[in-house]
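Every protein chain of the complex appears in place save one, which is left out.
As written, the chains take the letters A, B and C, and residue 1 is the first residue of each chain.
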Amino acid sequence: MTQALVALRKDALLQWRTRGRFVAVFVFGATALLLFSFAIGPSAGALRQHAAGFLWLALMLASTLALGDSFHGEMENRALEGLVLLPASPVALYYGKALANWAQLALLGVALVPFMVVLYDAPPGGALPLIGLILLGTAGLSFPGTLYAAMTVQVRGSQTLLPLLLFPLVVPVLLAAVSATSLVMTGDPMDQLRSWTLLLVCFDLIYASLCGLLFGRVVES
Amino acid sequence: MATAVMDTKTSDTSTPYMVAGAGLLLLVVGSYWGLAYAPRETYMGDVQRIMYVHVPTAWNAMLAFTFAFGCAIASLIRGGYRWDTRLEASMEVGVVLSTLLCIQGAIWAKPTWGVWWDWDPRLTTTAVLVLAFSGIIALRSFVDDPGRRAVWSAVAAIIAYVDVPIVYFSVKWWNSLHQMQSTPETVSKAFHWPLRINAIGILLLMWGLIALRARIAALRLERQLQPPPEAA
Amino acid sequence: MLAGRNGSGKSTLLRVLATALRPDLGTARVAGLDVVHDRDEVRSRVALLDHKSQVYDVFSALENLELVARFLGDPKRDRARCMAVLEEVGLADRARGPVAEFSAGMRKRLALARVLLKAPDVALLDEPYGELDPPGFRLVDGVLDRLRRQGSTVVMATHLVDRGREHCDRALVLAAGGVEWDGAARQLPADAGIVA
Partner (left out) sequence: MTGIGVGVIEGGWEFVWGAYGASAVILIGYAVSIHRRYRAERRRTGQGAR
């Protein structure tokens, strides 16, 4: 357990030292939000209706950049292999990296919300449930995403491979997060929020444990 | 470890061909029966006949991916390349069958619902499945090292397969908001025979194709793995 | 000591012994343990000096060592111990600067510090003298002697035959993956396996 904390501290420090990249990823997300509105046109009604969808699409696209970057630091001087050979347990290394990525993506999501509210004139709804959903949704992206990032960073053409592997997998996260977010923003007449939230929680638990099990095999040469 | 690449039944190459041939034969018989002899369905009319090829394809596509899931687990646990070649084969056959399934589904939806794609949970899940496993096949082509390719695609196949039920439920809930649940293919007793024949037909065809495709993978692997020149 | 031309398999052998590379055929044992079955046990006993420095560029030299120390989880490897090791490899004055600005020689010293910090039973050193300046050579000699005094077995791959003869007991010359010469390091012919 302590190794997981050591790994988490290492990844948090790693992300803090490379925070310049986070700003770039945030700008990418904000740009995506803007581009969506150009694609739909200036009518406030249409934009407001799809605001949740655009938020999560922008977040998904931006998160593949963030996830793809998260392993560059590890691969530069075979630093990750250096840790694995100590031996540091791959499970600890995985959860350290996955939790750090989760925090980064959640921060990214929260930072994008004001943009969405302004651009799409979308009612933010309850701040707390919105943040809760962002946490659940970004967890669903981060756990499998971290595993796939560890795989694809070791291969050329990883920028295309990571989304290619990740997006079909996280279809349930997108469906649940978008539906739940729009329910939070525009009211929930038939009380479906609970079932969407439950689905997100299940997805997160399943992939947090499954990816933790399989990560060791991915980093072993 | 590298030598345990070839399947045991490599010498006799005719079995897969015979199995596949038998499958094709059954398919012709079942289809002919479904098209010519089976009675018209009361509401759906003749469009119903698409079911005799659509439902068997659905069963077998799911079977192919389930077999791939088994191969992935075996490949991770047992090591060696025998299960890896079968994983590669069953994933490719699974993708081909699922793609065919989507095409059939679209052709069936047009006369029935007036749109080519009616977001039926089963079909939408199949479409996601096609994308997920095509991504894994792409991953295999990106990775040159055979050992790593075997482990990583097995890991990805397990992750993708576990996702199938979750995708199905999420699409089902998401879809139920828009329109009432599309009528499942109600197949009454009289129509069962062409369905079963075609199902077995596609099963045999699939089995033969997977066996052959696994051998292709094994032969390629053998060439790639050229054992180092024997020390003098 | 391992000698031999480039591509004769020195690095591969060291990486297999360090469990960084899984052998396709055959078996290997380190300190009496099999590299495949007792992998984690081997890893806790072995330290590898790879030609890649295995350090984080965005961290400082001290942070890199403290990270290793924390993962090894041994309380006596605290900051003081890390600083002492940095002192030994001559990086004390650059302890806090980010490794990104380190020269190749300084990275090699930091990598050596990692090995010293772990104080393994078996030290696998791949070209320890590479990229180092003359004072660096003397430093490596010191490290070799210290590891031996600590009772560690050292397996070193190098082209500097004269240094090998001085510091090692036994020498092997590899060629195309096989052993071409094996005997006391003193008798290692100056050009064994390196010329022609």
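By our rule, a contact is a pair of C-beta atoms (placed from the backbone, for glycine too) under 8 Å apart; a residue touches a chain by one contact, two chains touch by 3 or more.
Owing to the predicted nature of the structure, the values given are computational and were not obtained by experimental measurement.
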Sort by label and list the shown chains the missing chain touches. B
Residue among B:83, B:108, B:133 or B:161 that touches the chain left out of view: B:108
From B:22, B:44 or B:164, the answer for touching the chain not displayed is B:44
Positions on chain B where the hidden chain makes contact: 13, 20, 24, 27, 31, 35, 42-47, 49-50, 53-54, 57, 93, 96, 99-100, 103-104, 107-108, 110-114, 202, 205, 209, 212-213, 215-216, 219-220, 222-223
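Heads up, the rule we're going with is that only the chains that are shown with their structure count from here on.
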Approximately how many whole Å separate the CA-defined centres of chain A and chain C? 39
Centre to centre, by mean C-alpha position, how many angstrom separate chain B and chain C? 50
Per-residue multi-chain contacts in chain A, two or more chains: 220-221
Counting only residues that touch at least 2 other chains, which ones in chain B make the list? 147
Under the stated contact criterion, what part of chain A meets chain C in this complex? 2-3, 6, 9-10, 13-14, 17-18, 73, 76-79, 81-83, 85-88, 220-221
If we count contacts the way the header does, which residues on chain A are in touch with chain B in the complex? 144, 147-148, 151-152, 154-157, 161, 164-165, 167-169, 171-172, 175-176, 179, 192, 195-196, 199, 202-203, 206-207, 210-211, 214, 217-218, 220-221
Chain A touches which residues of chain C in the complex? 18-22, 40, 43-44, 46, 48, 50, 52-59, 63, 67-68, 70-73, 107, 114, 118
